[in-house]
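A single protein chain has been omitted from the complex, and every remaining protein chain is retained in its original position.
Coming up: subunit A.
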């Protein structure tokens, strides 16, 4: 392993929320390990994953909290909303009920996160188009009305998974650039990582950072 994994200048905190069984854990695995875990065990309480991405030449570490969708874990999972810079809100395009619950998830998110938190709506299981129960247009309209970003994705094929996580990060990064997101606020969900001694992190992208390895 190169020193790559330890070179980054920001940490963004994400949460993934939505009903049980919509594919939250699978999305996380697809994003962090590039694998589809068909028999992913049920999440108890919370799960965790990380990955380093690059936005506008900056290396950013995503710390992602995957929550359990069941009501009985709500008390636990609610506490993880605090200080999230990004929230991925997931429903299953083949199960209408998971879509109908979005407004309640959205209320929670709005109440428990801060105004700068980026909320991204994901209609998961797009590979199961034949069993579709929610149209793209309908969900798109919901997203627009509530000012959310939106894609349909598949944790199985990987379609749009990368995009959802990356677009969210870009939006957060923009907010930092615009000054809309205050890095020093305790609950911004964003941390600037100071350079460790002997290993400058904030240095301009070096040749190693740029190489396609």
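Rule of thumb we're sticking to: a residue touches a chain if its C-beta (ideal position, glycine included) is under 8 Å from a C-beta of that chain, and two chains touch if they have at least 3 such contacts; residues count from 1.
Simple rule for what comes next: contacts and distances are computed from a predicted model.
UniProt records the chain missing from this view under the protein name "PX domain-containing protein", selected from "PX domain-containing protein", "Pyruvate dehydrogenase E1 component subunit beta", "Guanine nucleotide exchange factor MSS4 homolog isoform X1" or "non-specific serine/threonine protein kinase". Checked against the full complex, the candidates A:82, A:101, A:140 or A:170 give a single residue touching the omitted chain, namely A:82. Although one chain is not shown, part of subunit A still touches it, namely residues 3, 5-6, 11, 13, 44-46, 48-50, 61, 63, 65, 75-76, 78-80, 82-83, 186-189, 191, 196, 199.
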